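The structure follows.
For this view, one protein chain was removed and the others were kept in their places.
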Amino acid sequence: MKILVLHGPNLNLLGTREPHVYGEQSLENINLSIRDWAGKNGVEVEIIQSNHEGELVDAIGSAPAKFDVLVVNPAAFTHTSVALRDAVSAAGIPSVEVHLSNIHSREEFRSKSLIAPVCQGQISGFGGYSYILGLQAALMLVRQG
Amino acid sequence: MKILVLHGPNLNLLGTREPHVYGEQSLENINLSIRDWAGKNGVEVEIIQSNHEGELVDAIGSAPAKFDVLVVNPAAFTHTSVALRDAVSAAGIPSVEVHLSNIHSREEFRSKSLIAPVCQGQISGFGGYSYILGLQAALMLVRQG
Amino acid sequence: MKILVLHGPNLNLLGTREPHVYGEQSLENINLSIRDWAGKNGVEVEIIQSNHEGELVDAIGSAPAKFDVLVVNPAAFTHTSVALRDAVSAAGIPSVEVHLSNIHSREEFRSKSLIAPVCQGQISGFGGYSYILGLQAALMLVRQG
Amino acid sequence: MKILVLHGPNLNLLGTREPHVYGEQSLENINLSIRDWAGKNGVEVEIIQSNHEGELVDAIGSAPAKFDVLVVNPAAFTHTSVALRDAVSAAGIPSVEVHLSNIHSREEFRSKSLIAPVCQGQISGFGGYSYILGLQAALMLVRQG
Amino acid sequence: MKILVLHGPNLNLLGTREPHVYGEQSLENINLSIRDWAGKNGVEVEIIQSNHEGELVDAIGSAPAKFDVLVVNPAAFTHTSVALRDAVSAAGIPSVEVHLSNIHSREEFRSKSLIAPVCQGQISGFGGYSYILGLQAALMLVRQG
Amino acid sequence: MKILVLHGPNLNLLGTREPHVYGEQSLENINLSIRDWAGKNGVEVEIIQSNHEGELVDAIGSAPAKFDVLVVNPAAFTHTSVALRDAVSAAGIPSVEVHLSNIHSREEFRSKSLIAPVCQGQISGFGGYSYILGLQAALMLVRQG
Amino acid sequence: MKILVLHGPNLNLLGTREPHVYGEQSLENINLSIRDWAGKNGVEVEIIQSNHEGELVDAIGSAPAKFDVLVVNPAAFTHTSVALRDAVSAAGIPSVEVHLSNIHSREEFRSKSLIAPVCQGQISGFGGYSYILGLQAALMLVRQG
Amino acid sequence: MKILVLHGPNLNLLGTREPHVYGEQSLENINLSIRDWAGKNGVEVEIIQSNHEGELVDAIGSAPAKFDVLVVNPAAFTHTSVALRDAVSAAGIPSVEVHLSNIHSREEFRSKSLIAPVCQGQISGFGGYSYILGLQAALMLVRQG
Amino acid sequence: MKILVLHGPNLNLLGTREPHVYGEQSLENINLSIRDWAGKNGVEVEIIQSNHEGELVDAIGSAPAKFDVLVVNPAAFTHTSVALRDAVSAAGIPSVEVHLSNIHSREEFRSKSLIAPVCQGQISGFGGYSYILGLQAALMLVRQG
Amino acid sequence: MKILVLHGPNLNLLGTREPHVYGEQSLENINLSIRDWAGKNGVEVEIIQSNHEGELVDAIGSAPAKFDVLVVNPAAFTHTSVALRDAVSAAGIPSVEVHLSNIHSREEFRSKSLIAPVCQGQISGFGGYSYILGLQAALMLVRQG
Amino acid sequence: MKILVLHGPNLNLLGTREPHVYGEQSLENINLSIRDWAGKNGVEVEIIQSNHEGELVDAIGSAPAKFDVLVVNPAAFTHTSVALRDAVSAAGIPSVEVHLSNIHSREEFRSKSLIAPVCQGQISGFGGYSYILGLQAALMLVRQG
Partner (left out) sequence: MKILVLHGPNLNLLGTREPHVYGEQSLENINLSIRDWAGKNGVEVEIIQSNHEGELVDAIGSAPAKFDVLVVNPAAFTHTSVALRDAVSAAGIPSVEVHLSNIHSREEFRSKSLIAPVCQGQISGFGGYSYILGLQAALMLVRQG
């Protein structure tokens, strides 16, 4: 099984950026824990971070040929990108939306996701551990077929 | 460690009720998988289902004395109960909101949760497995203190 | 054939309560006319009144095993109870929403029903006679299968 | 007693038009069942169908001199015609709004009636039988004075 | 100078219809007072009442060839008819909107006119005298050119 | 009979101020035409202009003892002053709202008047002649009692 | 193949009416270009213009028996007529909505069409040429079946 | 004179629950101060706390037979319970709504009360002392008849 | 201790103005009862009424130097004056908002206060007695420090 | 004459992606039919597809120097990109917006285009044929100058 | 060159009032820095502070005769005063709106200015330095003519 993990804009700054909101873990640390989980679960994983909406759309567009499932943290694009929504919807493979912070307890505009309606589910609020939960959900989704 | 799991209104009907929305698993089955997980993780778990908002508020009100963390599926009360919101907020222990279906891909009014803003996080869309993910999140929250 | 008739909150006060809005008929009188109609039409009828949302949800949850059709006056819960909506939707038997007063000519918030979209139809504004019309509609629905 | 029954726009197409929404009964059939009911109940009935708002307004304007009560299915005009609302309101005789389909479970804009607030009540969702229920309600309204 | 006076739907019922809202003057009386005013001011006047939006649109469409100015009481069409708005706008001659009742102190939806923005002005709330004020305004508009 | 005419804020600038919106007539000219009309109609008139909401409220508060009717152009206060609304409502004598420009064809926020619902009527869009029409309406209102 | 072309209210005034918005072509000219196109494409065409919503509803109601496809410019009814929407939806033959002006760059209320959601598509903004494009689209729709 | 004091959901947790919002006084203390005030003012008082909307509706429904006035802190039900609103409205005895915190300076949804419009008045923001002020208001209301 | 009591616009008219809304007590009477209460409670009180927003802002701006607490009935300014809100917020001494009528049961726009969020609390609906309750609340606020 | 055709995000996936919404034609096929049309009409055409908003903005920014007219399918950017709107507006050459699907019959958010108001017109709902209609419209726009 | 600087309501309290929002600089200090800047730039400056909307309207109304440009901090009136907007618009000389705090990062209602649309520009968020930037902008505007 192969999982594509996508990190949206500004997530490259994790750890340094507003740690009271996003936690003190760096993206590198999160990626380590993702790879660690993948190793233990016999899953291949590819990880992409981009601040460019177009690169994320490209990656999702070519994902179905290579991956079984998507784990996506669209970050700021969650609330603004119909292009990402359409890409996920077109991909036609299971997808899980994850968020570090609890998007339901922040500014009003963050509680609404354009992407979630075309994903299987959404996980939000558990810091870097949101990714691990998202990977487990992805694993379950693929196994259940 | 002790976790209180709460099932909101109509969840007693699971398996029979609209399986295309909520899946074919009965509540009994879900509870079995919860207890199974609890056994494997050395965690005590108490499970309550109620169609009565007041009983859920009562249960949450007395939870802090007995439990370390809450896993709550408020079901229909998600969108209407300020009383549950205030109860969770007053409890002052970590709490995780879970949903069987993806509330973000159903009727507009279901995408807005009154409870999520006072929880640590929300997990939505993975059927009975949402509870297992919620329990893992709960475990992590308590361990991180 | 067996019909379950449900009276929502405050309907126990009928006759005494704001007669210019709800008419001067007591709930007892309405129930008599319901039973009278049932007798004449060879239909069994059970009548429940409750001010407790949870009791109404419980009653609807166990209705499919015992009844062929529901006639529900959700009263104040019409506008606030997603739990009742989900219960009616889950019941999977025909259901008719009835109202004593014309909910479309009162406060704006009363014109919107959360329950009606999951019922077969809605009857509103004919005082105690709304129930008789609702029973006739229920009869027709069951007979048409 | 004399009842005026009004069918709004496009109802002439009943039976052929989108039967999954409006049922398979033709307007002719409905009119037969109306006249049949009228015969049995010793009531005179006149039936008018028009796709022209102005003709319906004209008919209602001259109704008080000839009829005791109105049964109106405003169809598409339900949601757009203040002129019909004003006509019904000016008529000053009891009126009942009926709908074949359940207007509360269709497009959002159909759940709001401009006419209902000036009628005695509204009946919606029981196919051709909505008219029979409406006629019974009309009978009751006139008898109660 | 020639003025076209248009009465919208249901105004044929004036005097009998809800006199607490529209006054006790019949349309005939109002028309007499209009013709009386016209005689005294050396103005020709033509008066049309219709419950049919299309007839009013037709009348306005052919008005520029025959009239110098319009005085229109669109009644219920005030709030719903873009066709009347477009007709008045296309006519290209001065026009005055008049109302018997004060549309700003009734139901919220009556305070918004679709027609007023394409008229020179609006007069509302003075019963039959609104027409006389409207005629005077029309006279002034034409004289000022 | 005695009429109080009130001019709201910035009307002292008339003639110089945005003549494409408000016309080229100065306030002095308008006042002359008001006094001229008053002389011809045997009516006493007092005219007050103020940029101070409080002064207008004061004037209206003491008006009932001295005047039979109010003609008010609240100008910018039309859309913002609940205090003026309450003053007019408390005065308990007939009142007419007038506007130079057509407030229904300008910025959206100008089409809504807080004052009009507590006046007998509103006249808008006829330049300085709006006042003359307002005075005639006032005369009619007092004569009709 | 037979096409019904419908022109909505006020389109009879084309050429004279606000040419800066609707262009300088008269309806007669547009009809000539339609017939010319029809001749060249071996298509029969019938053209109806009406300011009466009811006549347009009548025409669409009887269209399926005689025509293969509709090309409709609902003009002002675009934004207000649920009756036209229901008629087009009931007709069950392909339909194309066309507009002379770009309805998306005018008043806010014009950008929303009640008719478009039940048509195959919408063409807007190309003057009289919108009809030719609409006819070509109609031709393609019928040929593709 | 007899007063019924009702405490809504979660108020049993007072003192422990979020003291920065609700103060440090326990419900027991507040009840003591209520009884103390009652003793000094020669008034009988009964106090009920419930997390169950139905119990509060029941209590209000039977209140008119036993009490002269209600003092109600609906807590979370303030913003969601039409059932409580209808119960208070049906009771037909004077009622006072009280709140510990200033509901007008918290989350937007808390500033709107469904109950207040059917009470004589509302008192909000003075901690436990809100009840004492509410009792005084109740006393005044009954004495003034 | 010294309390500043502020009466907003039109309150000078009390007793004469719409007694069915505001009661029959004159402002003089209310002021007498305020001074009477002050005498009995050993409190100094200064009372200002103004129809001028600016005078009320001036008074509040200079209040902190002379008063311990404010009791304000902003009347019509409640819903429109950010200036009063900022003045109260800047004053930095406890403040209580009072209203004669129940602002929550009148026009929608009156239920929203711009001032209440920066006061300690709000009292509404008890006629002249609202001031006495406000004074008691003020006393309590200052004593609690 | 030279036309620039722009395909927005995810259109590279056409044919494979949700064919029930977007049809079964690949982008390659559409491009062939575009070039075919161009050849037959003696028009030069350049075609660009990008998932990157910035690349589309760049392309439009440099278009006026090289092209006479734009045919743009902004796809997901239709509803979110003010940058594309500003680019089209700045280009100052005629532009036509096209859509494969009927954007007026899908999710509410898709019916609103940010780009259309600055184009000459919009064509929506005719699959790949929308481009051919768009090209014809473009041709007409340039020829009419 | 002569500049009129206007300070709106409550700005007389600067330095003492909520320094975490508005800074610790007194109005006197700001005025000193304004005069200092004026001296250095060879500009005459007049400064007015008022809590009275009417005084500010008066000042702006008479400004064109004496000043070349306005620098206005409307403070609380920014969000509520159409009268100030109309005064600035009527003045017809360049004007600059300035704010001490960043009005875009405070309560939602503060982000909307009624005045800014009729000014040349707006400067917000730089404390007392906002005035200096505003003066420089004013200088530039006048010099560019």
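The letters A, B, C, D, E, F, G, H, I, J and K name the chains in turn, as written, and every chain counts its residues from 1.
FYI, a contact is a pair of C-beta atoms (placed from the backbone, for glycine too) under 8 Å apart; a residue touches a chain by one contact, two chains touch by 3 or more.
No experiment lies behind these values; they were computed from the predicted model shown.
K.L.:
Touching the absent chain in the whole complex: find that residue among J:V72, J:A87 or J:A137.
P.N.:
Selected residue, touching the omitted chain: J:A87.
K.L.:
Of the residues in chain J, which ones touch the absent chain?
P.N.:
Interface with the chain not displayed, on the chain J side: 52-55, 57-58, 61, 80-83, 85-87, 89-90, 92.
K.L.:
Which chain A residues would touch the chain omitted from the figure, given the whole complex?
P.N.:
Touch set of chain A with respect to the missing chain: 8-10, 12-13, 16-18, 50-55, 75-80, 109.
K.L.:
With the missing chain put back, which residues of chain K would touch it? List them for me.
P.N.:
Chain K touches the chain not shown through residues 102, 104-105, 111-113, 116-126, 129-130, 133, 136-137, 140-141.
Just so it is clear, only the chains that are shown with their structure count from here on.
K.L.:
Name whichever of E-F and D-E has more C-beta pairs touching across its two chains.
P.N.:
Output for the comparison: E-F.
K.L.:
What angle, rounded to the nearest 5°, describes the rotation that places the Cα atoms of chain B on chain K?
P.N.:
The two chains, chain B and chain K, differ by a rotation of 120 degrees.
K.L.:
Can you compute the centre-to-centre distance for chain C and chain G, using the mean CA position of each chain? Integer Å is fine.
P.N.:
Each chain's C-alpha centroid was found; their separation is 46 Å.
K.L.:
Counting only residues that touch at least two other chains, what does the list for chain H look like?
P.N.:
52-55, 80
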